[in-house]
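Note that one protein chain is taken out, while the other chains of the complex remain in position.
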Amino acid sequence: MIPEELQLSSATKDRLFGLLVKGVLGTLLLYALFPIYWMVISSFRTRTEITAADPQLLPVELGQIPAIVQDPALLLEILHYENYITMWARFPVLDYFINSLIIATTTTVFALVVGCLGGYAFSKYRFPGKGGVGGALLGTQMIPGILILLPMYLLFIWIQDTIGFPMTNTYHGIIFVYTTFTVPVAIWMLRGFFDTIPDSVEEAARVDGCSRIQALVRIILPMAAPGIAATGMFVFLVAFNEVLFASILASGDVTPFAIGIQSFETQTTAYWGEMMAASTVATAPILLLFVLFQKPIVEGLTEGSVKQ
Amino acid sequence: MARVIVDDLTKEYNSPGGSILAVDELNLEIDDGEFVVFVGPSGCGKSTTLRCIAGLETVTDGTLHFGDEDVTDQKPKERNIAMVFQNYALYPHMTSRENMAFGLKMSTDLSKDVIDERVEDTAEMMGIKELLADKPKALSGGQQQRVALGRAIVRDPEVFLMDEPLSNLDAKLRAQMRTELQQLQSELDVTTVYVTHDQTEAMTMGDRIVVLNDGKLQQVGTPLECYHRPANRFVAGFLGSPPMNFLEVDVDLESGTLSNSAFSLPIPESAVDDVSGSKLTLGIRPEHVSLVDAVETHAEPDHLIETEVTVTEPMGDITNVYLDVGGESLTVTSDDRLGVRGGDTVHIHVPAAKIHLFDAESGEAIKHSDEPIDSTRIAEASGHAETA
Amino acid sequence: MREHTRRKVLATTGAVSAFSLAGCISDGNGDGTTIETRYMDAPGAEEYFEEHAANFEEETGIHVEFEFVGWGEAQEVLMSDITSQTGPDVQEIASTWIPEQADAGGWMDLESDEVVDHIPDTGMFEEGAMDVATFQDDLVGIPWFWGPRAWQQVDEEVENGGVGGHPDDWDDLVDQAQSYDGDNDFFALMGSDFEPMRNFAMFLWQSGGQLLNDDLSEPAFHNEEGVQALEFYADLYREYDVLPSETVEWAAADINGAFAGRQMASTVDALGTVGAYEDEDGHSLDDLSISAPPAGPDGDGGTFFGMELLGIHPWTDEPEAAAQWIDYLLRAEPNAEISSTIGFLPTNPDGFDTDYYDHDLYDAFNEDVFPVAQTYPQVLGWGEIEGELNSVVAEVIQNAVTGDLEDGDIEDALDDAAEVAHQTL
Partner (left out) sequence: MASTTRQFRRRVADLQLGNYLPFYSRLSEEQRFAYKLLAPGLAMMCIIHFLPIIWGTLISFMGVDSTYARQWHNAPFVGLENYLYVLDPRTVIGGRFWFSIRQTVIFAVGSLVVTYVLGLTAALVLNQKFKGRFVARTLLLLPWVAPVVVTLLIWRMMFQQQSGIINNILLSIGIIDEPIYWLIGDNTIWTLVLTHSWTQFPLVMIMLYAGLQGIPQQLYEAASIDGASRWQKFRYVTFPQLKPVSAVVVLLVMLWTMINFTAPYVLLGAQPPRAGQVGILYIYEFAFSNFQFGRGAAMSVILFIIAMTMAMVYYKYLFDDDFTEDSQ
């Protein structure tokens, strides 16, 4: 046994624990945010600076800071902001980004619509084959994309040739694929959110004169808004980040950002600075959007358990 | 306003273990403007029946009529009903006003102004006018309850359906709302079906109560009828607190007695002709048994039993005295003049007139107590329940 | 991959209109013929094709649409095109992909009647180039531009380190590197991140070996010469300390950047490094000198050349127009311009007479380096062998750097690869 005078008092223990928590939090934040910081810093560097053997943690030297405070214009000389100008001409970054936004946003909308319907069916009703459908939903999450990539491509070509309706390298083609990829997860997630809504609310709505579908749309969906926001964020990210299918199904005019950004690393040259500038420009609005709407999204992500 | 006619209603659920019969060939007629309370233990089928009437559950077999109209296959929105739920089921993203207006908006062609007016009138009547702009989250339980009621009332429906609407309220509020609801119903004069597991609500609120057990109808009748003329042992035991005492007795027709190891009572005269078989269940309500101090001078000496007190429960105005009668427990509500305690030996009086007798096997009532009941509906509802 | 007759409308009007518009691939310019073409993505290529497509249309009335595909997805895109028999009419071909793609029916025989009259005169190409372009007696592509790997050095840096001249052979290379006393490194090669087997092939040829036997039926890279070559390659890292260890990670971009930044004095690489060097502020081609890479122990020279070709997909509806377009691109001026833009040498010898190659350096490429340059054999299944060799060579040099290379590993690695080659062939 430790002698009593050496044992920490409970207040000291609390304080130490508090310090520990702060320390761990600080480390985690560093881990989480450093790459993002590094992206921004690198976007202001020349190729030589980036490939230099002794990378600098700070964009400016400490000794320069007093001078910069006096004359902020100096910053423009030190920071290689030209990346932000030249990148537009190097590759059509804006097109890539807009393509991605169109694809990801539309996918999100469709996946949410289909997911809400399916998730609601799963949450509210019992029907024959429910277990099988549930298993299939989960099963889709184990399919290696590479197994269905080629058959799907051939299928698209077949549709194109037979019906004459273009499928490859079109927005609707890739949106259809992404929507389907994300629908199982959307159903799964949304089902959980619907589970937290008492059945009686839907019943009240139906007694109040709604059809089942009206009750869903007018009453249930608004109540599940945070869950829908969280699911939407999830779907959006999946659609924004996919590369395997995008690389053969979404080429040409619909090339998304996730593919396009990689062209900054060409066979002969890597335009790291410009790539990071483009990345910064693309990441900023998404992070901003998330921060603005984080309340319902985070609420949605954590909902359910509270009511468990 | 409408009569509700339930004809051979059957509801079966499919479940992994096979199908479950939730409601079994239920027949019932509810008069226009009548307040009927469905009561029974949980899982007895009362809520299912209500939900079938609402159209929230599809009916497996049988028909439902509102007045002359067959509504069996109608959707809830076509039935012109309003429903109040146990958890109120207010729409959290709408204000009280929108909550109340929603039904009218969805089910009628009324103009916005008319709807507004009706909402305001109802709110006025319910005393919730100042809450109209609030969302449910900002309201207390009682206030939510009123809004939920208001939402039903404003619809001016043919039938009100209430599914344990008071059970989420605290005891005091519940008592208050009970009265209020009753008044409201009689003012509005809308056919009302009210589901509860609380027998106090059942006894105090309904014009008639419908006792259900295991998906089967046990008895329909006025509260007093069900209380004093229970159709069977289940109804007798379900209504009343503390519940009716039951004692298994052997019938000895020769000596004309009902007896077990601890006592022997004469068969009540009114029942002599109906008694057959060798086993019966004797039922007697706690308030009808009395503790006797002057044994020798008692008017019905052969209806006295000597017992031992196990526990007493003073409630203030009365005391529940638990006794041991031949190994079976028997409860007496007494005014406690005697000040008995556990371990005392006392005599109790079981008045012949108050004895119920039930068939030991089927539980069917053979004899009722002679307590008078409300006269108006005795004629039509007397006799045994239609248990098919 | 992106198409450069960009219809911005599409990008900005959103998905709804996309549904209705997406079908309209062609701009539909009435009477004229339209061909679709696709090239590997590279900076500067867009401007080049904009200009020349316009010139070509003016001349012939044929409208050329073009799009680009990144190297990362190119193989996958071509694979899906060929599998489904859809895609553009004219497509850039990377030489090493020819056997599988040709076998899968991806390329039209350019000596077939439909097009033979319209393609460029193949007589002007070097024999080595034509060997690459021919697969199983079919001419599957027209050599477009190529680049042999050459010894390149920044003379000033070399001299600063107290070393003179170009290394003649392996020993010379090691001696020079070890006596080098400059601020930075003497020599660097691209590492395991990008086709390390090209370096291995170079050393193999220099030590007198070959990749496959003469009738291309069996592997030959795992014999004595092969082991010697790979051992020398590994020793450049671990034994002689000639190659800086960090370079084992380097891809083309790194070596270009490093050379342009004068982080090392010399390298063996294609023209890309020269271009990168030239692009840097204050640098001039006059700083550099070029020669064939050092020869092996027995005096054998050898280096790798890569080539890009232009091919026509057999599903084209406009073979004639496609061939005409290829013919146009192979004219001296356009050929030289694109080669120079991308960092290669033109296959049309007249290209060297244009302003783009108006420097002695390029003559050295042409005269000293090409004679010893070889490339991979054109044989079906080569892709698999190449992939395997890339991976074993990468493993060997990575282990050499990290110190995990054991005796006998090199033989085992090559035998493994030979096993794959044997099965494949």
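So that you can tell them apart, the chains are marked A, B and C in the order they are listed, and the count of residues begins at 1 in each.
What we mean here is this: a residue touches a chain if its C-beta (ideal position, glycine included) is under 8 Å from a C-beta of that chain, and two chains touch if they have at least 3 such contacts.
Only a predicted model underlies this, so the values are computations on that prediction, with no experimental measurement involved.
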item	value
Displayed chains contacted by the hidden chain, counting the whole assembly	A, B, C
Contact with the hidden chain (one of A:11, A:32, A:76 or A:163)	A:32
Residue touching the undisplayed chain, where the options are C:246, C:280 or C:409	C:246
Residue of C:32, C:61 or C:105 in touch with the missing chain, whole complex considered	C:105
Interface with the undisplayed chain - residues on subunit B	14, 16, 58
Absent chain, residues of subunit C that touch it	72, 75-76, 79, 82-85, 100-101, 103-105, 191-195, 246, 248-249, 251, 380-381, 383-384, 387-388, 390-391, 394-395, 398-399, 401-402, 404, 416-417, 419-420, 423
Residue numbers in subunit A that touch the chain omitted from display	17-18, 21-22, 24-25, 28-29, 31-33, 35-36, 38-39, 42, 50-55, 57, 114-115, 117-118, 120-122, 124-136, 138-148, 150-152, 154-155, 176-177, 179-181, 183-184, 187-189, 191-193, 195-196, 212, 227, 230, 233, 237, 240-244, 257-258, 261-262, 265, 272, 275-276, 279, 282-283, 286-287, 290-291, 294, 298, 300-306, 308
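Rule of thumb we're sticking to: only the chains that are shown with their structure count from here on.
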item	value
Chain with minimal offset from the mean of all protein Cα atoms	A
Distance between chain centroids, defined by C-alpha means - subunit A, subunit B (Å)	56
Centre-to-centre distance between subunit C and subunit A (centres being mean Cα positions), rounded to whole Å	37
Subunit B and subunit C, separation of their C-alpha mean positions in angstrom	90
Residues within subunit B bordering two or more other chains	none
Multi-chain contact residues (two or more partners), subunit A	none
Residue numbers on subunit B that touch subunit A, as the complex places them	14, 51, 54-56, 75-77, 81-83, 85-87, 89-93, 102-103, 105-108, 151, 155, 161, 163
Interface residues, subunit A side, partner subunit C - complex	47-48, 51, 53, 90-92, 94-96, 98-99, 102-103, 105-106, 150, 153-154, 157, 160, 165-166, 168, 170-172, 175, 247-248, 251-255, 259-260, 262-263, 265-270
Subunit C residues touching subunit A - in the complex, by the definition given at the top	1-3, 6-8, 10-12, 14-15, 18-19, 22-23, 25, 40-43, 67, 69-73, 76-77, 80, 83-84, 86, 246, 251-254, 256-258, 261, 272, 275-276, 342-343
